[in-house]
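Structure first, then comments.
A single protein chain has been removed from this complex, and every other one stays in its place.
Should a chain be cited, it is by its letter among A and B, assigned in written order, with residues numbered from 1 in that chain.
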Amino acid sequence: MKTSKALAIPYIVWILIFTVIPLGLVVVFALTDSDGGFTLQNLFDMSSYMAVLFRSIIFAMIATVICLVLAFPAAYFISRARSFNQSTLIVFIMVPMWISFILRTYAWMTLLEPNGLINRFLGLFGIGPLNLINNAGAVILGMVYNYLPFMILPLYSVMVKIDQSVIEAAQDLGSSRLSLVRRVILPLSMPGINTGIIAVFIPSVSTFVISRMLGGGTNDLIGDLIESQFLGASYNPHLGSAMALVLMVVVLFMMSLFNQFGSEEEGTMI
Amino acid sequence: MKNTIISLRNAVVEYDGVQVLKNVSLDILDKQFVTLLGPSGCGKTTTLRIIGGFADMASGELFFNGTKINSLPPHKREVNTVFQKYALFPHLNIYDNIAFGLRIKKLPEKEIASRVGEMLRLVNMQGFEKRSINSLSGGQQQRIAIARALVNRPKVLLLDEPLGALDLKLRKEMQIELKRMQQELEITFIYVTHDQEEALTMSDTVVVMKDGCIQQIGTPQDIYNEPVNAFVADFIGESNIIDGIMRRDFLVEFAGKEFACVDKDFEKDELVDVVIRPEDIKVVPQYQGAIVGVVENCIFKGVHYEISVDSLGYKWIIHSTQSEEIGAIIGMNVTPMDIHIMHKTEER
Partner (left out) sequence: MKSVYAKLYMYLLYIFLYLPILVLIVFSFNASKSRANWTGFTFDWYIRLFNNEDILRSLVNTVIIAVAASVLATVLGTVAALGIHSMKKTPRSLIMGATYIPVINPEIIMGISLMLLFKFFVDYFGFKFGFVSLILAHISFDVPYVIYNVLPKLRTMNPNLVEAACDLGCNQRMAFFKVVIPEIMPGIFSGFLMALTYSVDDFVVSYFTSGVGVQTLSITIESMTRLKISPEINALSAIIFVVISAILITKNIIENRRLRHERNLVRLAMSKEASG
């Protein structure tokens, strides 16, 4: 069909204005001071926030690993269910995703607080009240809870394409359950694992809502710092932009680790 | 006398409360080429999957060399399977696909290399080691699937319609090669197909199945020449199947005439199916024929003509080396040997 390339021009202009220039502005702000002069001071100032950056990366990594461990068997079981059950099981994975993540995180707040439901339940057995909220564990739990479906869905969508007879062939050739996973299911699921890792890691490493609601100011992440430079008490968009720039580097690094693998795998798969 | 290697006793399999296998018992002799033959949904693949360990029986027993192996998982059975759509591992190259089973057994890489090489020679695919499976044609993938199964030196090889996706010419070639491999390796092949010609060409024993029941077990010659019922007769090659009445031993009435036959031990005046192969009917001049009819159609089929004849409402199919003119009145004769009498089965 002949459509004109010119039709893409408005969109190209749009990308320039609303994607490229804003990211350029972040770079410009990161490298200037409030008078507009060039400076590397903002990036040097970042060094005092390195602990927060590391915490963000570590938390996001832990959450990603937990999501992977939880999602792998779940996605596999769903992909081997009967096809009618499959779509129902997947819808029930998706329903929570469609509810605002603020509400989902709020739900955990009410469960975890000192006089929340979980502590009251434990109290029946004479335990507690335990300190369940405003700590690292609560923040990571919030990440896992919110982003688990992002891991299950891409895993499921590659696993469902694994032909049952390929699995049977592996068993036929002597694979025990463990070697079946290691030698067949895992390598065939790699594209989905890579997508899932990116889909969980990126929102986790950059969140500020989850850490604020479940961390209670004790476990600030890089997202909280950036937010407070733009809309919070310590207004400084130049420093905030420097932080955002560093975060972008982290994200790009993760992408280069996993996305490349993904596209390569897919290339040979299809 | 050969040993029984696999023995299935009273196997029942149910899916969603429907019996797909109804009390099937079957003995398979060592080093034989056995074919399970039948239309789709007859239970032949299910039978194969029970032997492979991929289907559970509701009741029944499975013996391998006299040992009961009902609950033995697939990876511990001394059988290997060639799957319908090959089921090659898409993430592995050809060498690694074939080596898969040997690596699971943790054999030294040196031995793996020599056995994989041996298999590639057997299936005529030397030099393909490093190729990806996606670069292969259907026929080549099939060869790799066979090599991948055989490299483990199974006692029994299960093949689930392995040639179904290939074109006719390739299929014929592979039939001959499979038979050669089976004879060369001297192991048991259990082969599932719905193609009667394939079954007759390759097998030592044919098991004809229908609706989850075994209809007949025998050599290809037995099955073709002495089908036990009208279903088998019809499924194995074309047949004329006509209603008849067994007047007494060695005498049957059909098409309005009485014929001498070689069958006995039916009840007097029992309603029976009379089966006559199209090539067993001789075309004779009208006045010499036991049956007389009008030629309705005559089609050249390459080796023979297929002639359709109408005789007082009965439709006959004849295979003859000579053509007949449409509209001609001809006589038909059949010798007692070629009249097969069968009890009526209820379902027909």
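General observations
Assume a contact is a pair of C-beta atoms (placed from the backbone, for glycine too) under 8 Å apart; a residue touches a chain by one contact, two chains touch by 3 or more.
None of these values were measured; they are calculated from a predicted model.
Although one chain is not drawn, its touching partners on chain A can still be listed: residues 1-12, 14-15, 17-23, 25-26, 29, 70, 73-74, 77-78, 80-81, 83-85, 87-89, 91-96, 98-104, 106-111, 113, 115-117, 119-120, 145, 148-149, 198, 202-203, 205-209, 212-213, 223, 226-227, 230-231, 237, 240-241, 244, 247-248, 251, 255.
We adopt the following convention: only the chains that are shown with their structure count from here on.
We define each chain's centre as the mean of its Cα atoms; on that basis chain A and chain B are separated by 55 Å.
Those residues of chain B whose C-beta lies close enough to touch chain A in the complex are 52-54, 73-76, 79-81, 83-85, 87-91, 100-101, 103-105, 132, 134, 148-149, 152. Within the complex formed with chain B, the residues of chain A that make contact are 163, 165-166, 168-176, 179, 183-184, 187-188, 268-269.
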